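Yeah, one chain of the complex is gone here, protein chain that is, but the others are all in their spots.
Right, chain A next:
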Amino acid sequence: MATTPILDQFLGSLGELVQNRDGGKLQDFLQIEPPLSEIYQQMIAELRQRYPPGSDSDTALQQRCEGLVPKTKGGSSWSAFPTFVRLYFSFMRDVNIENLLETYNLLKGLLNQCVLSLGDSQMGVVVLPTVLYLSKVLAKLAMGLDRRPELIAHILRMEGGSDQENFEKVTLVEKSANVVREAFIKCLTDRSGTPGPHAKPEGKRKGIYLMANLCLKLLFQCGKLRNAEQMFSSISAQSPPLAHFPASQRVTYLYYLGRYLFSNNLFYPAQIALQSAYDQCHRQALSQRNLILTYLIPCNIVMGRFPSQALLQRPEAQGLAEQFDPLCRLIVHGDYLAFREHLSVNSKSAQWFARKGILLTLRNRCEILVWRSFCRKVFIQGGYHGDPQAQAQRGPPPYLYLQKLLMATRWLQRKHNTQPSNGHVNGLAEGEHHGYGSQTIEHPADPEFTGLDDPQNVTKSDNDHEILKKYGDYLASDGYFDEAGNWQDNAPGNLIDGEPELDYQECEFNPYATSTYDDENDQSSLLMQEIESILASLLTQGLMRGYLTHRNPRFAIPGARLRGALPTGFPNVWQTIYAREKEDSHVPGWVKLPEPTATGAAALGGGGRVVNLSGARPVGNQ
């Protein structure tokens, strides 16, 4: 029988490392990524010779691995570990890295077993570095496969084939995230070491943010952000303070947390998390700083704070000024149609924003700021600013007739419509307004409905034959049930519902028929309603201050005598939002150090520790 000197030696060393609980070195031994050194090649050759694939040699190999952990009465004390090592050997023996998908599956199985070994309350921590190492290789592989869909097209076909409708596709990246999350949970729920918010992380708890960050990376990659929510709430409930962990883990975690909050429209906490990630990030880590800024900047823009030139000129801001500068200028400018055009699907900027996952947020959240700028400019040019002479007397407050805002909006719409360079129509030409619906939102013409404006098109008689040929079984079927539920035969070709021209002359089918199509006043009142709504929204959000009158529509700015109409009616956006948000600076998902003054006394008494009362007698019982 073939001897296995290298394998023997390898197993011997593993045994020692386990005994010494040297997790770092154990990971160093359990290499899987090529290029592997000569000694590993020799060991693989021994494995193939002595333990070729098959259940017999697996059993034999397993027996040898059992020796790695001390035996107890009930069997092995850490039974998951020998199985993991045996799987490691089979992996080394069988893997064919030419077949990436097969490699992925083998590696996932290996990592799964390693995570099971991590679960042991005494010994688990020894494999923590190995779990992290295997997770990283698996993540890299899954993300690589994700970018090359041709390599996994056949499994997608196979999996999707049977019951496509009920089947939600789980990508390799998401599957990997699920395995890594298991490891994260094992780290988070480790009971060893000192509990409570003051304790430094010990044992497996040291791995909480390493595993969380890797899992978050995968979840962001596969677009399953919702799955991160549970992670953040378990961290809030059970994790030691983030401050106890090394800077690299803190910055990475705050970056993902900030992005998560941003995509949930929680801009203020997102800004705190991202700003803190930026402040703590190593100044030479330009690519990381660049990514943090990619989200920190729009987060601030949404809240009315624009990046300064000093910030945009920093080396890590490379490429960001050309994206965010035009956006900020459009917000200041106040032309809502130019703003929409900038963020429409065809624009280059929109594609960049979409790739970063911030396009919809910018569209939805910044347009109101554009309208504020627009109203402000119309007020400057066409509003009543108050009578400076009549200061001492009680004159009317500054105001703006909304009719002027309406005219200015129409002017903007005409302006955009007459610019021939537009590939598409943004505004509406004069006299070409919708008779119904929104006056500020342009619906692209749907080819299905072309020609419907012309009634001649709808009931063209030469179409009748075609229509009957297609839908005759419905329009002129063999018979029908009458009102009493009795079957009535129908002569062939006879329209069951009657002739539209003859029998329905008196009826009006157009649901919008009451809005007379050519009446300019009517459309103006529709636009006026919209402008009133936009202003009401600005007022509710505190982005403008004053009140609206509906009859003889006006926006009035009372109490402007001291500070002037503009600062009173159009307060600073950031200061308004900040004043409102700063009341609650809590960032969900970020465990902070307990504040020394407020909770000091309670914490000294062991606050937060769970006292087990299961053995206590009920009051009054003996």
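Operating definition for what follows: a contact is a pair of C-beta atoms (placed from the backbone, for glycine too) under 8 Å apart; a residue touches a chain by one contact, two chains touch by 3 or more; residues count from 1.
Here is the rule we go by: contacts and distances are computed from a predicted model.
Peer 1: Looking only at the UniProt record of the hidden chain, which name from "GTP-binding protein ypt5", "Isocitrate dehydrogenase [NAD] subunit 2, mitochondrial", "Ras-related protein Rab-24" or "26S proteasome complex subunit SEM1" is the right one?
Peer 2: In UniProt, the chain that is not shown appears as "26S proteasome complex subunit SEM1".
Peer 1: In the full complex, which of A:His282, A:Lys348, A:His465 or A:Lys592 touches the chain missing from this view?
Peer 2: Reading the full complex, the residue touching the unseen chain is A:His282.
Peer 1: Among A:Leu30, A:Leu111, A:Ile185 or A:Val251, which one is in touch with the chain left out?
Peer 2: Touches the omitted chain: A:Val251.
Peer 1: Which of A:Ile6, A:Ala45 or A:Leu291 touches the chain that is not shown?
Peer 2: A:Leu291
Peer 1: Would you indicate which residue among A:Ala237, A:Ala310, A:Ala484 or A:Leu562 is in contact with the undisplayed chain?
Peer 2: In the complete complex, the chain left out is touched by residue A:Ala310.
Peer 1: If the hidden chain were put back, which of A:Glu66, A:Glu202, A:Asp335 or A:Glu530 would touch it?
Peer 2: Missing-chain contact among the listed residues: A:Asp335.
Peer 1: Which positions on chain A touch the chain that was left off?
Peer 2: 32-34, 97, 100, 103, 137, 140-141, 143-145, 217, 221, 246-248, 251-252, 255-256, 279-285, 287-288, 291, 300, 304-308, 310-311, 314, 318-319, 328, 331-335, 355-356, 373, 376-378, 380-382, 404, 407-408, 411, 566, 570, 572, 574-575
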